[in-house]
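Quick one: structure below, then a few questions.
Note that one protein chain of the assembly has been removed; the remaining protein chains are unaltered in position.
Coming up: chain A.
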Amino acid sequence: MNTLMDVLRNRPGWVEVKDEGEWDFYWCDVSWLRENFDHTYMDEHVRISHFRNHYELTRKNYMVKNLKRFRKQLEREAGKLEAAKCDFFPKTFEMPCEYHLFVEEFRKNPGITWIMKPVARSQGKGIFLFRRLKDIMDWRKGNAGKKLTSLEAQPARSTANPSGSHDARSSDDQKEDIPVENYVAQRYIENPYLIGGRKFDLRVYVLVMSYIPLRAWLYRDGFARFSNTRFTLSSIDDQYVHLTNVAVQKTSPDYHPKKGCKWMLQRFRQYLASKHGPEAVETLFSDMDNIFIRSLQSVQKVIISDKHCFELYGYDILIDQDLKPWLLEVNASPSLTASSQEDYELKTCLLEDTLHVVDMEARLTGREKRVGGFDLMWNDGPVSREEGPPDLSGMGNFVTNTHLGCVNDRKKQLRQLFRSLQGQKKASS
């Protein structure tokens, strides 16, 4: 079920261009981008679906670096309290260059669990958990394959592959040159929030239209992805327990495709509200807004903000038992293949609304705060819900115009929006 093709082909007035024809819009693969972006001329109106150096945000080691740097800057400028708002990322060390720093931290916290992740692979590949330094000694010596299971079988990748966030330069090709991939060692969150005894993470969609100034939209829908098995710390070798990507779950012997292990965010939000009350839920979602905004701010000055570029990110968030959200990673090419009918609906609507915001048809005025399921979250500053200046809540979090996990009556909103835009056009012509 390829949602992208369906949405693009069904869009009125859009024609698919084959091969080297002239194009106005390209939903491209990151590998194409790297090879061709620098020597492709694009007219003013042309749009492309990635930023040239998006990996500053989406490759785990760069993201950590940028976030650390941003945090230091915040501390200098605004103090420790403000900088503490960036503590949504578990302690991470780049390997092998920060190995010694990692060992220091490791020794300070004996007995905790760490997770080793390759910087540039997706779908749960190459990830393993460990508690003892000797578990990674072998890896360090170059035997990266020690704990990697059959998940490592490299699939044949086609170039026009919108799903999966892989940077083809790193894994396959590099395997011949350098025996040890770049990894990050990250503190494993040992007290995840469980529902029905299962661990889950949240997938949230953020659309960035530009970095300078920073304009970001948050999609109301998303989903919680459940691990198929019950959470326990006693079996850290069991990939299936700890990793919640659908791709990993699909290979678990317990996996039944009919089950689908996802909850829409609305359902998740309701569940939390009935358990913890609406205020706690408001706080949690406000903390998540903070994650989105701060993470984007941290790479704002680094990313080449080309006016032709926009990007739809898939944020992976983990909630712990204290209802604190943690950022796991940001995906530049979130999977657009649908695992169920409901998933298909979500992704097609997401893509349709993305195209509405990109606005190739030049219908919007640029002052809209909501387009379909997207709410304008940041417009070079916080966007308030009501008309008027943005107000800051007592906690100092931005009270933004976000409605994650809320009712998404996008069809109705789009109808009203386009009708009024049409009316405005008629009036002015």
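Rule of thumb we're sticking to: contacts are C-beta pairs under 8 Å (C-beta built on N, C-alpha and C of every residue); 3 or more make two chains touch, one makes a residue touch a chain; residues count from 1.
We adopt the following convention: contacts and distances are computed from a predicted model.
J.: When one chain of this assembly is omitted, its UniProt record names it as which of these: "Trafficking protein particle complex subunit", "Organic solute carrier partner 1a", "THO complex subunit 7 homolog" or "TBC1 domain family member 19"?
T.: "TBC1 domain family member 19"
J.: Going by the contact rule already stated, which one of A:H100, A:R267 or A:K307 would touch the omitted chain in the full complex?
T.: Checking each option in A:H100, A:R267 or A:K307, the one touching the absent chain turns out to be A:R267.
J.: Decide which residue listed in A:R230, A:K307 or A:R415 touches the omitted chain of the complex.
T.: From the options A:R230, A:K307 or A:R415, the contact with the absent chain belongs to A:R230.
J.: Of A:K275, A:K307 or A:R415, which one is in contact with the hidden chain?
T.: Among A:K275, A:K307 or A:R415, only A:K275 touches the chain that is not shown.
J.: Looking at A:V46, A:I195 or A:V302, which makes contact with the chain not pictured?
T.: Selected residue, touching the omitted chain: A:I195.
J.: What is the set of chain A residues that contact the non-displayed chain in the whole complex?
T.: 195-198, 226, 229-230, 254, 256, 258-263, 267, 270-271, 273-275, 277-278, 340, 342, 406-407, 409
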